[in-house]
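Partial view: only certain chains, each at its native spot in the assembly.
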């Protein structure tokens, strides 16, 4: 494989359950660097997922419609198997915080042990998105809290349908 | 500037006083991803530097002779001014450890505040290089310790000339 | 709302399942600073809670009987909704350790994003209480270990009733 083709394509894998403004920030930044950015929804990541992989792919497709070079894909099983099948070698991950860093670093080294010519590149979201995670979004939305500053509008609409307003909140 | 050109070129800035096998590992990995990798010796980084910027550039040039696409450059002043002058937007940094991560993350966000369309990409060296730093190399070499497993051979030779063997050390 | 009234009242929210000497230490310290300290038992915090919210409120009421200005309350749903309903703006949290700090900092910023004029104040327990957590207390008590140095006497009594001594231990 030509090493000079590596920067043409990168994979941004994740659960995206649901996609947040933090994910969108990383996608926008990575799409400026790589000609083709695959956003890969991990199919089997979480058995207790709130949204189905199809719903997550749809939300991502809508939210990234205006960003050139982005493709929404999905995969299951090991990340390195998917990279091998697709001939990809560059993985992009966002890091928001320190405990993130710990598990991300270990995962990057584990993946490289399995597929030595792959690289994981870590990117930093804008500080205002650093506190946003899918888990927190679901927690807040499920308790009737406001999440419109944390997710794209189409995701906010999906969350509003999934968690109808509770009478007792507020 | 065309955003699709961004992945053509990246800058790997540092003091490289002296270059280590950890630096070489990052250079090799980044050169597989970017068509052109500038390795930038920071001129004014440290007033107490052991090697002059010219010596550091020479050591880097020798050690990276076999890696395609690598150019050794130098700069002083603010990193973002250099990026602007050269039309570069992608910076590569290696992260070895946690306190690294803290200051690297802050520096990346500060630089982005000064030059919003730049990105810092963090890469992880191989685990066996994670413990190597220029400062530790200098410490050990200055006390007569063995550093040939921590630096390229040409750097080891430079260090041996800089710190002639002491009689008292083993 | 008069900002000068803010320091009159503060909320110390938590699961308190069960209350520990570390919690009591923070309560005592915060009660010296704020005229009125509400200790808020989070009703829905943990589905697998060992003690019911009523039991936890009773344990807290007994253990804080001698501390002026302390009131035991409970709430469910989002913390910021409770703060809004009660006109509270200051939240107190104890930090024992680093991974605590990470999630506490994120939670504080998330809450402030939802209710901009609220503040979270972090306090440090005495070092000897830094290692005590409700989860560890339950673990040790459930395995027949001694916890009387980790919880107030009334809580130790509750735990002894909940986890009768096992024959095989010791």
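The letters A, B and C name the chains in turn, as written, and every chain counts its residues from 1.
Here is the rule we use: contacts are C-beta pairs under 8 Å (C-beta built on N, C-alpha and C of every residue); 3 or more make two chains touch, one makes a residue touch a chain.
Computed from a predicted structure; not experimentally measured.
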Per this structure file, total copies of the shared sequence (3 shown): 6
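Throughout what follows, only the chains that are shown with their structure count from here on.
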Topology of the chain contact graph, where touching chains are joined (line, ring, star, complete, other): line
Whole-Å gap separating subunit A and subunit C, where each centre is the average of the chain's CA atoms: 34
Of all residues in subunit B, the ones touching two or more other chains: none
Contact footprint of subunit C on subunit A as seen in their complex: 97-99, 131, 133, 136, 140, 143-146, 149-150, 166, 168-170
Complex interface listing, subunit C residues touching subunit A: 77-78, 80-81, 84, 98-99, 102, 106, 109-110, 113-114
Contact set on subunit B toward subunit A in their complex: 3-4, 6-8, 29, 31-35, 69, 89-90, 95, 98, 101-102, 105, 108-109, 112, 117, 119-124, 127
